[in-house]
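Take this structure first; my questions come after.
The complex appears here without one of its protein chains, the remainder shown in place.
For chain A:
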Amino acid sequence: MIEFNSVSKTFQEITNTFPALSDISFAIQKGEAFGVVGESGAGKSTLLRLINALEKPTSGSVDVEGITLSTLENKQLRPLKKRISMVFQQFNLLNNKTVAENVRLPLEIHSHSVHLTVDEALNFVGLEDKKDQYPSQLSGGQKQRVGIARALVTRPDILLCDEPTSALDQSTAEEIVQVLKEAHKAFNMTIVVVTHDLPVVKALCQRVAVLEKGELKTILDVNPSTEPAENKPYHERAIEVLSNG
């Protein structure tokens, strides 16, 4: 369980301070797929970064599985971070490492008693044939699959996704959502997805928090769409959007 208790975060600039989050309280249940949506600057990335202690709250507390993060030193945070993985908007792969080396990296940072093998992780995202290539040889969607494989290889309890589809075109984004959905089903971890892209959370999440200017407006239960996600080719979609009044 991830709990936000009256969390505020202000960033100090040279002349003024501006609030990124003000008085946020909510809880994400274990195993839930939870979305956080909002426009740019709503504070959603800050909220995500609080969960793995990349940021510390100005006031209030963030508890992950009963542990208040702000009470821990960097060293004590390591065992917690070991069980949290992150998927990034810009993929954040190491360009000088092969696909397989990138996926293996988290296993070199901590020793895990239970984990996937690099091959299993790459199989899961459908990239087993790319293991010896370098990120620069991959498309955006493939890079994000590597990012997901790297996140899954440790069998995390919590998967944080920061705008995972925002650097991708629509059909690639849908593929990535499918991969994340399958990962949630297969590995049964808590997923927190931050995005401005509403269809992404609609397809992936059970509950969604709506942020506006640093304030939590509401938490919605997602009504899953009954019709399967359309997977039209790009040129058909282009005709649909551009030509049909």
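Basically, a residue touches a chain if its C-beta (ideal position, glycine included) is under 8 Å from a C-beta of that chain, and two chains touch if they have at least 3 such contacts; residues count from 1.
What we mean here is this: contacts and distances are computed from a predicted model.
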item	value
"NADH-quinone oxidoreductase subunit M", "Cysteine desulfurase", "ABC transporter permease" or "Anti-sigma K factor RskA C-terminal domain-containing protein" - which is the UniProt name of the missing chain	"ABC transporter permease"
Candidates A:Pro106, A:Gly141 or A:Gly214 - the one touching the absent chain	A:Pro106
Contacting the left-out chain in the complete assembly, out of A:Leu94, A:Leu198 or A:Ile239	A:Leu94
Residue, one of A:Leu54, A:Ile67, A:Ala186 or A:Ile239, that touches the chain absent here	A:Leu54
Touching residues on chain A - with respect to the absent chain	52, 54, 77-82, 84, 86, 88, 90, 92, 94-97, 105-106, 108-110, 134-136, 160
